[in-house]
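What follows is a single structure, and I will ask about it in a moment.
With one protein chain held back, the other chains of the complex are shown just where they sit.
As written, the chains take the letters A and B, and residue 1 is the first residue of each chain.
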Amino acid sequence: MITLLRAEEFDQVMTSETVWMCLSCYACSQVCPAQIPLTASLMTRAKEELLLAGKVPAELQQALENSQRYGNVLGQSPRKRSDWAKGLIPPVAVLGKDKTSADFLWFVGDYPSYHARAQEASRALAKVFHRLGADFGILGPDEVSDGDSQRLAGERGLFEMLATKNGQAFHKHKFGAIVTSDPHAYNSFKNEYPALGISYPVLHHSEFLAQWLDQLRPLLTHEIKARVAYHDPCFLGRVNGVYDEPRAVLSAIPGVELVEMAHTRSTSICCGGGGGGMWLDGFQWEKAHTRTSEWRVQEAVAAGADVLAVACPYEPLRFEDAAKTVPGAGRLVVKDIAELLAESMGD
Amino acid sequence: MNIVVLVKLVPDLVEELTIDPSGTALDASWLRLIINEFDDHAIEQAILLKEGGGGRVIIVAVEAEGVDDVLYTAAAKGADRLIKVGAEPGSGPNNHALARGLAAIVKELQPDLVLTGVQAHNDLDGPVGPLLAEHLGMPYLGYVAGVSVSPGKATARKEYPGGVIAEMELSLPGVLGIQAAEKPPRYVAVSKVRQAMQTATIESQPLAGLDASGGLPIGRMFQPEASQRATMIEGDVEGVAAKLVGILKEAGVL
Partner (left out) sequence: MNQDIYVVIEHLRGQAADISYVALAAARVLAQGTGGEVVAVLLGHNAQTLADGLAADRVLYIDHPALADFIPDAYLKVLAPLINEREPRAVLLGNTTIGSDVASVLSARLGAPLVSSCRTVSAEGKATSQICGGKILAEFALPDATTILTVIPGGYSPEQGQSEQAPPLTPAAAPALEDLRITLKQYIEPEAGDVDISKEPILIAVGRGIQNQDNIELANDLANALGGVVCASRPVVDQGWLPTSRLVGKSGKRVKPKLYLALGISGAPEHVEALGENAMIIAINTDPAAPIFQVAKYGAQIDLFDLVPVLGEQIRQAKGS
């Protein structure tokens, strides 16, 4: 594809589907010696052009249409966005309803709100925040998708529409910072929203927890005796340089022995979720019959890990799925950092 | 060639439906309205015909919350003219009233072909397409999944059960009830819709003298009891699978 672009054969690029094999994981941008912004500019712009021409794989089309209509990629009712928190004790406060202000806004995100597996991590994080005595609130049904993955998939207009909605919801309340477990939302709020006039300090939950390590340590009363491989999410690690904090938090759990996989930190292999990759899975499978998530799980197994620790909502589902088909991965457990902390806190 | 596409918005089934206090209609306060899926296919089919053989695509949409967005999206896909027809406040006209009201408007547009979704999931007095066809004095063919046109005729593929297709010819002007377009409705980028909002205009026309006779007043609207329910099998994956194996054995399937 790049060759075609260089040869100015743009028409051929427009009829090819190769661009949808790109996960927007930034691995190429990371290593390009000429520092060409391959991901942010080249691939995203190519996707934008194809999208404007209406050429987009069906799964991705559905995700984009869902985002437009329901404010979440899963096509679920916006009214049910905070149903994941129903029945939690203590209850999760909704800004504007239960509280007028808080130290921080917990931006939950689409998958952590609606997807059964990701909801487990949300409930774990709620428990961790409460045990720490943190003062926080969520937006509830006013929250919409951060829009970052849609942006990278070529839908700039949709991104701006979603960002504007979130911005309006943010401005209604008083809080000091945004904390999120989603590296994509993190990336958006940190690097893209300010250009739209929406600017807040933002922390990934691993950064927040690393700041609270002193308060966290005494609460981690149960041992988790396991070799834990931490997977660096593309948008937290490679794109935003956050590598140490998640490791520091994991090391605080008694019994945990951190191991590193063959690709680590900036060379970490994307789980496949990427910028839009979540909705190109079927398409990419048909073309390549391989998944980066399986590759990554193989590395975890090779590193002798009992637990693959993750810090992005797409990852538990993608890696658990891959673990089903990778030999030797039957015993591998995939957990978000928050889930491991909650487990270590006991009941 | 003038292709008129008739479009309605219907309740989105993703949201929970509730009955209003009168007990005869859906509670409008919680309704999200979206384009009737089959009408979306009709738009796509019209655009495909235009792209294939030229012509003008005129969208006629029934006024409802969100209709402007639907019209601009159609313009972004290539529709040439956008018309919004005013409905009465309240739960809206039934299809019989709609068909009568629309007939005059559509006749004036001098269509060669009228496309509309074969049905809408909230139809209670039959779909609007065939009613409109009769008022226009045009032939109607429904359950169409594929159309081509030649002078004075449309060739349509009518779907029958079991995957059987009947290739039928309809003399134009005529009305087709679309089940599926030849290709799934295309994606339109938000920025293109925004552009259309700047460049396209929506004309408003009133729906005069609505006569709802032919459709019956609803005596009672209600939700089915979740009376019959499956026996749910609980447990983890291994446990559920084991119980299923037991059930299959008992049923003589294993």
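Here is the rule we use: a contact is a pair of C-beta atoms (placed from the backbone, for glycine too) under 8 Å apart; a residue touches a chain by one contact, two chains touch by 3 or more.
Quantities reported herein were computed from a predicted structural model and do not represent experimental measurements.
Contact with the chain that does not appear here is found for just one residue of B:Gly55, B:Gly101, B:Gly117 or B:Gly174, B:Gly174.
Mapped onto chain B, contacts with the missing chain fall at residues 11, 13, 17, 19, 26, 95-96, 99, 118-119, 121-127, 129-131, 133-135, 139-143, 155, 157-171, 174, 177, 179-180, 184, 213-224, 226-234, 237-238, 240-242, 244-245, 247-249, 251-254. Take chain A: the residues that touch the chain left off the picture are 58-59, 116, 281-283, 285-286, 321, 324.
FYI, only the chains that are shown with their structure count from here on.
Note on chain placement: the centre of chain A and the centre of chain B lie 37 Å apart, centres being C-alpha means.
Only residues 12, 14-16, 34, 77, 184, 186-194 of chain B touch chain A when the two sit together in their complex. On the side of chain A, the complex with chain B involves touching residues 48, 51-52, 54, 56, 58, 61, 64-65, 68-70, 75-77, 79, 154-158, 160-161.
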